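Let me begin by presenting the structure, written as structure tokens, before commenting on it.
Missing here is one protein chain; the remaining ones are kept as they sit in the complex.
Now for chain A:
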Amino acid sequence: MTKFMTLKDAVATYIKDGDTIALEGFTHLIPFAAGHEIIRQKKRDLSLIRMTPDLIYDQLVGAGCVRKLTFSWGGNPGVGSLHRVRDAIEHDYPCKLETVEHSHAAMANAYEAGAAGLPLAVFRGYVGSELPDVNKEIATITCPFTGEQLAAIPAIKPDVGVIHAQKADRAGNVLIEGIIGVQKEVVLSAKNSIVTVEEIVDDLNVTPNACVLPAWTVDAIAVVPEGAKPSYTLGYYDRDNNYYKQWDNISRDRDTFNQWLESHVFGEGEA
């Protein structure tokens, strides 16, 4: 059953060094505030999973929290590279980073398999791609009914799933609207889950087919207004495209990044 907690307490309670953590949000609803709290609490040796690592994992990797990264598209959307991730891959700075690389379809299927309690995901994928040559988690399986060769990868089952959502009601039921990505799947596939929300409301006013996570599927809810900035929350604020563009300069240089980390994360600054 869900508990309302501060973000600080939620991260301290559920995230341990060495855990496998998935902070999701497909461009929309990226849980930046939660990521920054993980950095502030100096969590280490995390295995991070995320379809699109985005700036949030660039920051976590650059801050030295991460040992392993599983992803399917690693860039700063519309801008360029994730320089902190590249520095870790190419120069082991600030520490060595192991990577496991998939396609979007593979990871989406693996989250769904995790939510469905299956050990693996089966899909028509990776045909002709050389990704299976460099990722030993990609296997081939033969359909017992048709003989078709299909791709199989392990289900994603993180220790902790972390997402941001628009709102929760006072009982702790969570409503997610807009681009919902794999938000529901990551919470249902994870052993524990933390959800940050823009606000608590008396009534979610849901339509019958809305994307709702019942209170009993979520461990901790923290109210964090603007908790997805510089990504966006539909109905609350837009994506801060300038931040994404400026990140290119901040992240390119180790010292500039470390100064940013001190002033904007450890100093609990504006970001």
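Basically, a residue touches a chain if its C-beta (ideal position, glycine included) is under 8 Å from a C-beta of that chain, and two chains touch if they have at least 3 such contacts; residues count from 1.
One rule holds for everything that comes next: contacts and distances are computed from a predicted model.
Name of the non-displayed chain as stated in its UniProt record, restricted to "Helix-turn-helix transcriptional regulator", "Amino acid/amide ABC transporter membrane protein 2, HAAT family", "CoA-transferase subunit beta" or "Osmoprotectant transport system permease protein": "CoA-transferase subunit beta".
In the complete complex, the hidden chain is touched by one of A:62, A:181 or A:227, namely A:181. When the full complex is taken into account, the listed residue touching the unshown chain is A:109, out of A:109, A:196 or A:251.
Touching residues on chain A toward the chain that is not drawn are 26-28, 51-52, 71-75, 77-79, 81, 86, 89-90, 101-105, 108-109, 111-112, 123-131, 133-134, 148, 178-185, 211, 229-230, 232, 234, 236-244.
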